[in-house]
Structures are given as C-alpha cells and as structure tokens.
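Every protein chain of the complex appears in place save one, which is left out.
The letters A, B and C name the chains in turn, as written, and every chain counts its residues from 1.
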Amino acid sequence: MDMLKNPAHRAWLVLMIATVITWYLGEVGAAGTTAIVAMLLIAFVKGRLVILDFMELREAPRMWRILLEGWLILVSSLILLAYWISLK
Amino acid sequence: MSNTTSLPTSEAPAARRLPGDLAIWVFILSEMLVFAVFFAAYAFARAKNVELFNEYQQTVNRDLGALNTFLLITGSWFVVRAVQAAHRDDLPAVPRNILLGFLCGGGFVVVKIIEYAAKFGAGITLSTNTFYMFYISLTFFHFMHVILGMVILAVIWVQARKGAYTSRDAHGLESGAAYWHMVDLLWIILFPLVYVMR
Amino acid sequence: MSGAFTKSMARNIFYGGTVFFFLLFLALSFDTHSQLPKRDMRQNITPQVAEGKKLWEVNNCIGCHTLMGEGAYFAPELGNVVVRYGEEGTKAFIQARPKEGIPGRRSMPQFNFTDEQLDAIVAFLKHVNSINDANWPPNSQG
C-alpha cells in the first residue's frame, strides 16, 4: 500500500471510516452517555486529522497548531459540558 | 485574539511554515469563532429542550448528512492533492484536482438542496421550533460557506490552469485550500452534533 | 513566503466577507418579511391606527417615551400602556396634563388633542400592544 505513505491519503481513509461509524451509530439509534462520548471522540479525531494533515498544520508554527487544536478542544468540551448537563 | 500579536510578517524558520497567507488564517479563525459560539448555543439550547431536540432530530435526513460528509472530506482530499501536486511541480495535476474538489462541493450543494427542498416543502421554517431554527441556521450558514469556498476554488482553478502555482510559490493555492478545509472541519463537528448525537 | 501577510489577500477577504455577510443578512431579512404577517397584526391596521401613528410621530412622543423599548428613556414605555392604564385611563391622562407643567416634576406637554385624535392615538397604542414581540416587556410597568 504505497498510497498510504502519504499522510493525506491515510487521513482520508480514516475520515471516511470514521464517518461510517458515526452514521452507523445513528442508524442503530445509539443514544446516551457512551454514544455521545464516542461520537464526540470520533469528531475530535476527525477534526484533528483535518487540521494536521489537510490543513498541514503539523509542521506549522506552534502557535497556529495550538490555536486550531485549541479551538477543537474548546468546542468539544463545550458540547460535552452541555450534553452532560442535559443528561442530569 | 492572540493571532493578532504575530502581525505582520514574522519570518518563521523554514522548517515551521504556515501554509498560505496569514490574512486568510486570521479570517479562518474569526469564522471558526463564530461557529464555535453557534455550536455552543445549539448544545446549551438543546440542554434546555432535550426532548424537543431528540424528537425532531429524528426527522432530519441522516443519510444525506453522512453522504455530504463523504463529499466534503473527499473534496478536501482532492484539494490536498492539488497542493501536493503544486509542491512537486506536477502542474497539470493541480487544476485537475481543484476541479475534482470543486465538483465534490457541487455534489454537497445538490444534496443539500434536495434536503432543504424536502424540509421547506413540508412547510418547515426558522420559526417552526427551536430545533429547526438551529438546524436551518447552522446548516444554511455552513451552506453559504461551502458556496464561498467553491467561489474561491473556482478562482484558484483559473489561476492553476495558467500554471500560477509551483513549488516556488503556491501561496494563493494554499490559502484557498486552507479555507476549503475549514469548511470541511466545521461540517465534521456539525454533522454529529445536529444529525446524530442524542 | 512563510508567515506572509499580503495586502491583496486582506483586501479580497474584506470584499468577500462583506458581500457574504450582507447576503446572509438579506436572506434573514427576507425570511423575516415572510414571517411578519403572523406577528405584526397588520390586518388590524385601520385608517384610525395609521392616524394614531402619524400623531405619535408629529408630536415626537418618542423624544421622551419608549415604544417596544426604543426611544428616549425619560418617560414610561407606551407599548403596553393600555394594559397599565386601560384605554379610557390613557386618554384621561393625556387630557389632564397641565399647560404649565407640574412644579418640580417631569411634565408632559398639553397637546390639546380632539376626541378623535385621542381615539386614534389609543387605537395605535392598542395595535402596538397586540404585536407579538416575544413577551416584552417583562411586566405591566414596562
């Protein structure tokens, strides 16, 4: 698999698989804490791949990597917090 | 905004390089900030109306949402390939991949219009209820970003056909690509949030 | 070109971003217009209400009062005055303003309205009160 040496191609494959998983979780009607955490985790990993391999920030000045990944962490935590409140 | 501190031109060492123009990154960050607030607003509004959100979330078309995720990710991937092609001076591959990315965007738009046609046809508007208010606001706001991204792709496609992007200078291409990836990144959060998570 | 910040890029973003957000604003405004008939009670705008609005304007009521919270903040909110005072009470209040004001107090001018004019003003205020404004103000005091 020569193609997979290219991080972008690898990222694409992982992103597609991850999307299928999220979609499948929706299909089987997964709900509640575990499902929410799983889906957020998947979204987080996907977002990180886009930032690092598509936007090519892996090798960018550290500040920019931190800003973008920080955004991802911020958004995921806010969503997690809101869903956690809703579960109580 | 800490990004403003590095303005203007600061020469980073060659090893650590920000692709594209600093201005586009400032813009990307401010757009992402708007979306972050929007996402949080959705999540907290949902926390106050869990049942309503859970009920109406079932009525949105998850399959089309997933299909659109595929399209955006693949579109992003083509644009990455265009950038990589420019970096190794494979000039014919640059516009070809941009065009493929653009077509993925076009596919997204078509799918979205089908989705909207069903919803608007059923008489759903921004004022139907809080869930639909967010569903339409968020997806439409994002939809307009897809269109803007496609306009940008069209511009860099025209440039790329003239051979404007090479390993020496792929600046404009990288800037456009970064914006297009942002559109993808936002949808990656939006899709599970609005279509699936409950 | 690392970390570059070109003016032409900044300019393009300015134009693009402005057009983009203005279009979005137009789209939202368009939707608002299609929703307004359900909220603004336009079917009840009679010539009398229109006359009342005109009187409201040419006497510069907004220069002291607020209407649905907009205006000056010197005198009470009038969007819900018919709830607070009733129609007759509102008319009586306007009629009873002393010409020279009330010593030491904030004073409303005596406008010498005719009975028809008072009816029109109250019809206008009643109409404003009937508009669906998301339950504002929080209570009858405005």
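Note that in this section a residue touches a chain if its C-beta (ideal position, glycine included) is under 8 Å from a C-beta of that chain, and two chains touch if they have at least 3 such contacts.
The rule is short, and it goes like this: contacts and distances are computed from a predicted model.
**Q** Which one, "Nitric oxide reductase subunit B", "NADH-quinone oxidoreductase subunit J", "Dihydroxyacetone kinase subunit DhaK" or "CobQ/CobB/MinD/ParA nucleotide binding domain-containing protein", is the UniProt name for the chain you do not see?
**A** In UniProt, the chain excluded from the picture bears the name "Nitric oxide reductase subunit B".
**Q** What are the shown chains that the left-out chain touches?
**A** Taking every chain of the complex into account, the missing one touches B, C.
**Q** For the chain that got dropped from the picture, name the residues of subunit B it touches.
**A** Residues 1, 4-5, 7-8, 23, 26-27, 30-31, 33-34, 37-38, 41, 45, 126-127, 133-134, 137 of subunit B touch the chain that is not shown.
**Q** Touching the hidden chain in the full complex, which residues of subunit C are there? Just list them.
**A** 5-7, 10-11, 13-14, 17-18, 20-22, 24-25, 28-29, 31-32, 35-36, 39-40, 42, 45, 49-50, 53-54, 56-64, 66-77, 99-107, 109, 111, 127-128, 131-134, 136-142
The rule we apply is simple: only the chains that are shown with their structure count from here on.
**Q** For subunit A and subunit B, what's the span in angstrom between their mean Cα positions?
**A** 15
**Q** What whole-Å value do you get for the distance between subunit A and subunit C if each is reduced to the mean of its CA atoms?
**A** 47
**Q** So how far apart, in whole Å, are subunit B and subunit C when each is placed at the average of its C-alpha atoms?
**A** 40
**Q** Could you list the positions in subunit A whose residues touch two or more of the other chains?
**A** 61
**Q** Counting only residues that touch at least 2 other chains, which ones in subunit B make the list?
**A** Answer for subunit B, listing residues that touch two or more other chains: 6, 12, 16-18.
**Q** Sort out for me which residues of subunit C touch subunit B in the complex.
**A** Those in contact with subunit B are residues 1-6, 9-10, 13, 16-17, 20, 23-24, 27, 31, 34-35, 38.
**Q** What residues of subunit B sit close enough to touch subunit A in their complex?
**A** Residue positions touching the partner: 2-3, 6, 12, 15-19, 25, 29, 32-33, 35-36, 39-40, 43-44, 46-47, 50, 54, 62-63, 65-66, 69-70, 73-74, 76-77, 79-81, 83-84, 174, 177-178, 181-182, 184-185, 188-189, 191-193, 195-198.
**Q** Which bits of subunit B are touching subunit C when the two form their complex?
**A** 6-12, 14, 16-18, 21-24, 27, 125-127, 140-141, 144, 148, 151-152, 169, 171-172, 175
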